[in-house]
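Our next item is chain A:
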Amino acid sequence: MEIIMTVLASILFATGIYNLLQKQLLRIVIGTVLVSHGAHLFLLTMSQLKRGAPPLVVDGVTQYTDPLPQALILTAIVISFGVTSFLLVLAYRTYTLNKTDNMEELRGSEHE
Partner candidate 1 sequence: MAIQIIFNVLIALMWMFLQETYTFLSFFTGYLIGIVLLFFLRRFVPDIYYMTRLYRTVKMCLLFLRELVLSSISIVKLAYKPTLDIEPGIFALPIELKSNWEIALLANLISLTPGTLSVAVADDNSKIYIHAMDLPDVESSINEIKETFEKAIMEVTR
Partner candidate 2 sequence: MLDEFGSSMLELVLPICFIVVAISIVILVYRVIVGPTNPDRAVALDSIGINMMALVGLQAINLGTDKLNDVVLLIGILLFIGTIAIAKFLEKGVIIDRYNR
């Protein structure tokens, strides 16, 4: 299963990157969301899947799934969320100020 999940995470990376390479702000932001999904999935997969009960202490259960990566992913998800929200608003403001959502028109060599 881990192999399939690795493949899936890679697909998320690939599609995310493809979106990152596009022109429209929306696609680019979506690319970052996909890539971050891929990263989180990698973190989950790499620590082995389904090796026991959910990491919630129950009497009599000794086999638990590795809780550490879950904690790390949780942190990563929240952080990605913060950054993505920021990026979204930034994208929106960029669009409203520059009147375009096309990154190729947002090249700009002038600095002020």
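Going forward, a residue touches a chain if its C-beta (ideal position, glycine included) is under 8 Å from a C-beta of that chain, and two chains touch if they have at least 3 such contacts; residues count from 1.
Here is how the candidates were picked: all candidates are chains of the complex that A comes from, given by their letters.
Bear in mind that the values here come from a model prediction, so they are computed numbers and not experimental data.
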- Could you check which of 1 or 2 is in contact with chain A in this complex? 2
- Going by the contact rule at the top, pick out the chain A residues touching candidate 2 in the complex. 53-54, 56, 58
